[in-house]
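Sharing a structure here in structure tokens format.
Note that one protein chain of the assembly has been removed; the remaining protein chains are unaltered in position.
Showing chain A:
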Amino acid sequence: MNDIAEDEIAGYVAQVREALGGVPESTREELLEDLPEHLAEVLAEGNGTLVERLGAPSAYAAELLAAAGLHLPSRRDHVSDLRERLLRRLRAADLRVGPVLGYPRASEFLVLLRPAWWVLRGYLFAMVVAHLLDGSDRVGLLPRVDGSLLFAVILLGGSVVGSIWLGRRGTPTGLWPRYTYYAATAVLILFALIGFGAADLDTRSPAYVDATYSGSSGYENVRDVFVYDSQGRLVEDAQLYDQSGNPIQLGSQYCGDTESGETWTSWHRGYPRCPEKNPFRSPAPSGDPLPSQSPSPAPSLSGPAPAPSASVSGPAPAPSPSPGR
């Protein structure tokens, strides 16, 4: 028998098994025990797929049940079966997780936490009420309405006490009261998730705002920074830091020539990015702009100017000999 046939048989059996979902497991497996072998015979016998020869797996399952003297499971059986299986899983998990927490069952530990949940529920309820009464769509930490702390405290206290009182009464007994109770709890939890998510983002977001982006800093239009020393000389490749030692990012890495319109990326790692755009150029207008014959210590000169010796004038892009230092 080839693999394709085996796959076909396995698939068909699986679908029949699924259609027999409501049958007790032992009966079902007993019923299906020989089916693969049987289907292999059917397949070996002649032409056509299993579905062509035997019909849909669900119809096959129905016929099988009838012949075996069982009845097709109703929908209700199906649902209760699913519920039963789910509960069994939960019980198993309950037993397994319990010892990790130091209790025979995890549920015993959770029962102890119940009053804590009542308090939290009261708080969440107060937050929802405040949110509905207050116009603001931002969620804070206290249930303030129009910023009133007194109102927040009264509402919070009342809600928590009410929630504890409700909790001590136990779950409502009627069908509808119980459904309402569960639905309200679900809404509270949903609100809590969304609200805390939003509040958390609100408290974090200032960290992301720096001078460049905050609308009121006044630095939005800064494209470059020029630093001058006490002699009015341009400082090249200056690094800027704030009080916490974080580098201050201002402007962009691009330089542009207003006349030709061309732009290029600056290779300077500090400020100014574009020294040739120095707004206070010509601080030394008297002919020879830089009378430099000093050796001009290298650190202030970066890049392409390899130690401008004596009489080189002008061409170096970074004309800052800084003789004083």
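Here, a contact is a pair of C-beta atoms (placed from the backbone, for glycine too) under 8 Å apart; a residue touches a chain by one contact, two chains touch by 3 or more; residues count from 1.
To be clear about the criterion, contacts and distances are computed from a predicted model.
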- Task: Identify the UniProt protein name of the omitted chain, choosing among "PadR family transcriptional regulator", "ATP-binding cassette domain-containing protein", "Pyruvate synthase" or "succinate dehydrogenase".
- Result: "PadR family transcriptional regulator"
- Task: Would you indicate which residue among A:3, A:34, A:52 or A:262 is in contact with the undisplayed chain?
- Result: A:34
- Message: Touching residues of chain A against the unshown chain: what are they?
- Response: 1, 30-31, 33-38, 40-42, 44-45, 53-54, 60-61, 63-69
